[in-house]
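Structure first, commentary second.
Here the complex is missing one protein chain, while the rest keep their positions.
The block that comes next holds chain A.
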């Protein structure tokens, strides 16, 4: 070790000791997330390049299960979770209404559209994830272009979709579709009558379509795009009527025993570095000035189906029940 580097280290150590904020933002945080395991491994790796002093533990499962787990832990007295990074704002709003989220007024939100930020600064969208149509290229001759195409008997008979009983994205997607006057529950009834089935999460959808067990699937775009990039015989379509979208919000739990480190993680999630990594993982960015992944339309060109989030929240249980009645639990 040269004299200069040891001096620099000594200075750094000195800063660390004298600056209380720096000293606190270390240690371990636990992130509860619905983002796939392999992606989270890369996220943690990139985060640790910038913040080696913070150890991140990841607990990954579907949003709906994650919420159940969290409720159980609250009942047990406390949860190890510090940060939630889950698919949809509906679940986040539930947590917020239960007074489980920490308000983080100083979060670095410049450049992020206001629609993606909770007005009370308890949760913040990190990316844009849209739900559209995937199909198997070896099985389908005429690519579908719209949601309506899926109701055709031969398409619906070979269609699989994620279930809101597992997936947060599916909660929003079904919630959005049933609010559209041209679709409503009628749309799902037609699909069910014509033989469409529901899997569990989006993972089961890409699984069935990539293997060629089903020709069509309703799925979040990056899973289809990533499978296609790795060589699976699939193609993704942004339907003409528009897509539903989720924002994968991040939030800090009030219960957190390390809110300072959790804030560092949230800061990083909203930073350009994290946004660029999200793009590399196949997500639409939310930060102005970051380009969308190759092969994706620009964010401005996306047609997003309108949806009332408060209705979705109040109808949440009803929606899940109605879906389960049509497609099974």
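Here is the rule we use: a contact is a pair of C-beta atoms (placed from the backbone, for glycine too) under 8 Å apart; a residue touches a chain by one contact, two chains touch by 3 or more; residues count from 1.
In this text, contacts and distances are computed from a predicted model.
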Quiz item: Which choice in "Binding-protein-dependent transport systems inner membrane component", "HupE/UreJ family protein", "ABC transporter permease" or "Glycolate oxidase subunit GlcD" gives the name that UniProt lists for the one chain left out?
Solution: "Binding-protein-dependent transport systems inner membrane component"
Quiz item: Among the options A:88, A:118, A:149 or A:207, which residue touches the chain absent from this view?
Solution: A:207
Quiz prompt | Options A:76, A:114 or A:301, residue touching the unrepresented chain | solution = A:76
Self-check item: Of A:41, A:143, A:240 or A:273, the one touching the omitted chain in the full complex
Solution: A:41
Exercise. Consider the whole complex, including the chain that is not shown, and state which of A:215, A:243 or A:299 touches that chain.
Key: A:215
Quiz prompt | Residues in chain A touching the chain absent from view | solution = 30, 32, 36-38, 40-41, 44-45, 57-62, 64-65, 68-69, 71-73, 75-81, 136, 138-139, 158, 165, 197, 199-208, 210-215, 223, 227, 230-234, 328-329
